[in-house]
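Below: one structure, written as C-alpha cells.
One protein chain omitted, others in place.
Up next, subunit A:
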Amino acid sequence: MTVFLTIVVIALFGITLWQMSKILKLSQLKSVDDSQVANDKDNNMQGKLMLAFVVFIYLLTIYCFVSYRGFFLPESASEHGVDYDRLMLISMVLIMFVQIITQGLLHFFAYKYRGKKENKALFFADNDKLEFIWTIIPVIVLAGLIIYGLFTWTDIMNIDEEEGDPLVIELYAYQFDWRARYSGNDNVLGKANVRFIEGVNTLGLDVSDDYGKDDKVVNELHLPVNRKVIFKMRSQDVLHSAYMPFFRAQMNVVPGMITEFSYTPTLTSDDMRNSDAMVEKVETINKIRREKSKKLVAAGDEALEPYEFDYYLLCNKICGASHYNMQMKIIVESEEDYEEWLKTQPTFGEQMSAQASN
C-alpha cells in the first residue's frame, strides 16, 4: 500500500511537470497574445473552473460527513456532555449552512461575472442598507450562541463541593504517566507538595497530615456511575492536560497550582462498549488491526492484539518526547463494583508502614 501510494505521488508529480512543460510550450507557441494578462479565453476557462471548484468543496464536504461519520465521538458518557453535544450540533448546523451559502455565492459570482471585453462592470460602491443587514444578522445569531454557550459554560465550570455527595479524586501528572489519588473514607485529600517526594511517596504526600493516611494512590481510574466526581489536578514537572474526550472533559494540569474539573459519568464502560456505535467502531478497528497483523506476522513480527474499548484519559498538552503515549485507563462501573475495587487498594498509610518495616 505504502509503495503504491508513493508511486502514485511520484506519478502525479511527474504528470504535473509534464503538463507544466506542455503548457509552457503552448503558451510560447501562440505568440499572438503573450501579454501575460488574462484575456477573455482565460476568464471563461477560469470562471468555469471556479464553478467546478465549489462543486469540489460541496462533494468534499459530503464525502467527509458520510465516510467519516464513524469518527465522531460516541454519545457523551457524562451528564453535562449532553448539553455540550447539543450546543455543538447547533453550532455545526449553523456554520455549515453559512458555509454552503457563502461559498456558493462567492464561486457562483466568480463564474457568472467572468470578464468579457464588451461587458461593463456596475459601479456599485456602497449601500448602507445591505451593510446594516449583514452586520445585524451576525450580531443576533452570535448573541444567541454566546448566551447559550455561556450558560452551559457556567454550569460546567461552577464546581460546588457542597452539593450532592461528590467524590474527590486527585489527578497527578508527570513525564510521562498519570496517577490518581482517592481521598479515602474522609473524602478529603491529604496535603502534598513535590518537596515531600521520597521512595514510595511518589506523589509527595505530607506524612504529618492525617487526612492523607487513608488516601489511595492508583494508576487506573475507577469511577462509580452517576456520582459526581471532582478532579483536583496537580503536575510535578511540566504542563500536561487531562483530556477525557468521552466525557467532554479537559483541563490543563499546571505545576505550582491545583486545577479542577468536575463531571458526572452516566454510562458505564460496559454500556459504552455494548452501544451500537461502539460495537461498529471496534469492529472496524479490529478489521484494520487484523489486516495489519497479517503483514506483521509475514514479516516475522508479533501480531497486534485485538482491541477492546475502554475509556481513557490522555495528555493533550505537549510535555516531552513521550507525550504521545501518556495515557490512563478509565473504568466506569456500578457503585458496588467500585467499592469492591477500592477495598483491594492499599492506603497511603499502609504503604508507608510497609516501607518502614522493610
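In the analysis below, a contact is a pair of C-beta atoms (placed from the backbone, for glycine too) under 8 Å apart; a residue touches a chain by one contact, two chains touch by 3 or more; residues count from 1.
In the analysis below, contacts and distances are computed from a predicted model.
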Legend entry - Hidden subunit of the complex - UniProt protein name among "Cytochrome c oxidase subunit I", "Polyamine-transporting ATPase", "Nitrogenase molybdenum-iron protein beta chain" or "ABC transporter domain-containing protein": "Cytochrome c oxidase subunit I"
Inset, instruction - Write down which of A:Thr16, A:Asn219, A:Asn274 or A:Ser334 is the residue touching the left-out chain. - result: A:Thr16
Inset, instruction - Just name the one of A:Val188, A:Val238 or A:Ala277 that touches the chain not displayed here. - result: A:Val238
Inset, instruction - List the residues of subunit A that touch the chain left out of this view. - result: 2, 5, 8-9, 12-13, 16, 19-20, 23-24, 26-27, 34-38, 42-43, 45-47, 49-50, 53, 56-57, 60-61, 64, 68, 70-73, 83-84, 87-88, 91-92, 94-95, 98-99, 102-103, 105-107, 109-110, 113-116, 119-127, 130-131, 134-135, 138-139, 142, 145-146, 149-150, 152-154, 156-158, 174-175, 193-195, 197, 204, 236-239, 241, 243, 245-246, 248-252, 254-257, 259, 281, 284-285, 288-289, 304, 307, 309, 312, 314-325, 327
